[in-house]
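The complex appears here without one of its protein chains, the remainder shown in place.
Naming follows writing order (A and B), and every chain is counted from residue 1.
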Amino acid sequence: MMEFLLMLLKTTVVFGIVLTHVAYTTYAERKVIGRAQARMGPMEVGPHGLLQPIADFIKIFFKEDIVPANSEKLIFQIAPIIVLVFTMVNLTVIPFDRNFILADLNLGVLLILAFASLSVYGIILAGWASNSRYSFLGGIRSASQVLSYEIALGLSLAGVVLAAGSLNLKDIVIAQHNTPLGMYAIPQIIGFIVFVIAAFAETNRAPFDLPEAETELVAGYLTEYSAFRYALFFLAEYVAMYIMAFFCALCFLGGWTIPKFLTDIFPILDKVPGILWFAVKVYAFIFLYIWVRATLPRYRFDQLLNIGWKVLIPAGILNLLIVAIVKRFSL
Amino acid sequence: MIYFIFAYFCLSMIGISLIAITRKNPVHSVLWLLLLFLHIAVVYLFLNAEFLAMVQIIVYAGAILVMFLFTVFLLGAKNIPKEKRYTNLWEGRLLVGLALTAIFVAIFSKIKLSFKGIHTIEYIEKTGNVKAVGTVLFNEYALSILMLGIILLIPMIAVVVLAWRKT
Partner (left out) sequence: MISLEYYLALSAVIFSIGLISILINRNLIVVLISLEVMLAGVNLSLVALSHYMSDIKGQILVLFSIGVAAGSVAVGLSLLIANFNLRKSVDILELSELKEEHVE
């Protein structure tokens, strides 16, 4: 009974913190993109616009909820819930610190891959259930993009799992801490680049956001959704961004540890709690997401699929081959 | 406690597969099939096969069923009219099928095991399910894995050739 309540408390804490971060990431995105475009971003609501997410949230509650006439009512209503639920389940296997994990599974990496491929269903069903040609086309495009880049994601992670020898996320971080450079990003630089590009494509973010760009198919599979359902899709997209950031920080950047040569030079860095280093790495990756969105133009859909199949998969296989050869001859 | 959970899974899997094959709209059939595969993944977890549960979700529920869904969308199959749903002589086929069901259930429940291998639950808990599967798979069945790769390459070519439209 006691451990059940403790687990409930931990789950609430994790979900609360991540959802607050998601709300303020929307604010941070508008500010950073505004500054990149030589303007200020939101400044009205609260000091420097800090209460903007709260104002957005209250506005969404008061909007009218429209369900299109000839759509499949049940599937239309379930689709955003499917995407959100299958994306938030991934949060349970992330180790935020040495002793703080919700579910210490021996298959953490596979679970995240499995639920990433299940959340594609919400997108396909949302596009189809809206009973509109443009939504349907946007949904199919988005789904084929996510499915194509899943393979590249899996290949880059296969290099990391092979080097660490386990699928458990804690063991991957501990194995990284024992290497001389402290991170897997530096020896496996090809894998790291493949993972970053695949992470951009998996979450439908720029420069791969053709399915939901406003100049393209209105809003793709999200067109017919209004008010709270749109907020659910939005939430799911930002939580997916955070999952990819967590994943990158754990598998490639060292998680809650810092490289051993840095603690040899500055011994005081050892006293800093691990979750602070984790937060720094995650924030850096989210800033990369926002920075790339402000800077790069988007790809055409056939260019997008070309990159996924013809460039990233050979690069991932090359990375896996290099890791396998290095590990076999114990270099 | 575990009996109640297993009873739920038994009844729900039988119910879901019955619902999946009797829907008029093929998209609903595929969605009920997705639910069946998720239940089967959980029953694999009951049976200490966690790697297989994840592979089932990634491959079956995440790739094969998406392929099904795309095909069903592409066909745009309207609802089938009520009087043309079953083949001719369907009563006879149903009776033969039910008789086969009774024979299968009666035989399968009477199987007695006489062989005990080395991968007991303690062994698998010590080395981890993925490592146990991987050790046997890549040492004894390495050639079969390479052939599985070729077996999966050929349908890729076949699909493009078969569904090619000469427009």
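As a working rule, a residue touches a chain if its C-beta (ideal position, glycine included) is under 8 Å from a C-beta of that chain, and two chains touch if they have at least 3 such contacts.
Since this is a predicted model, take the numbers as computed values, not measurements.
Participant: What are the shown chains that the omitted chain is in contact with?
Facilitator: B
Participant: So which bits of chain B touch the chain we can't see?
Facilitator: These residues touch the chain not displayed: 2-3, 6, 10, 13-14, 17-18, 20-21, 26, 29-30, 33, 36-37, 40, 43-44, 46-49, 51-52, 55-56, 59-60, 63-64, 67-68, 71-72, 74-75, 77, 80, 84-88, 90, 93-94, 96-98, 100-101, 104-105, 107-111, 113, 115-121, 123-124, 132-133, 136-137, 141, 144, 148, 151-152, 154-156, 158-159, 162-163, 165.
What we mean here is this: only the chains that are shown with their structure count from here on.
Participant: Residue numbers of chain B touching chain A in their complex, please.
Facilitator: Counting only chain B, the residues touching chain A are 27, 31, 34, 50-51, 54-55, 57-58, 61-63, 66, 69-70, 73, 128-130.
Participant: What residues of chain A sit close enough to touch chain B in their complex?
Facilitator: 75, 106-107, 110-111, 113-115, 117-118, 120-121, 124-125, 128, 136, 140, 143, 147, 166-167
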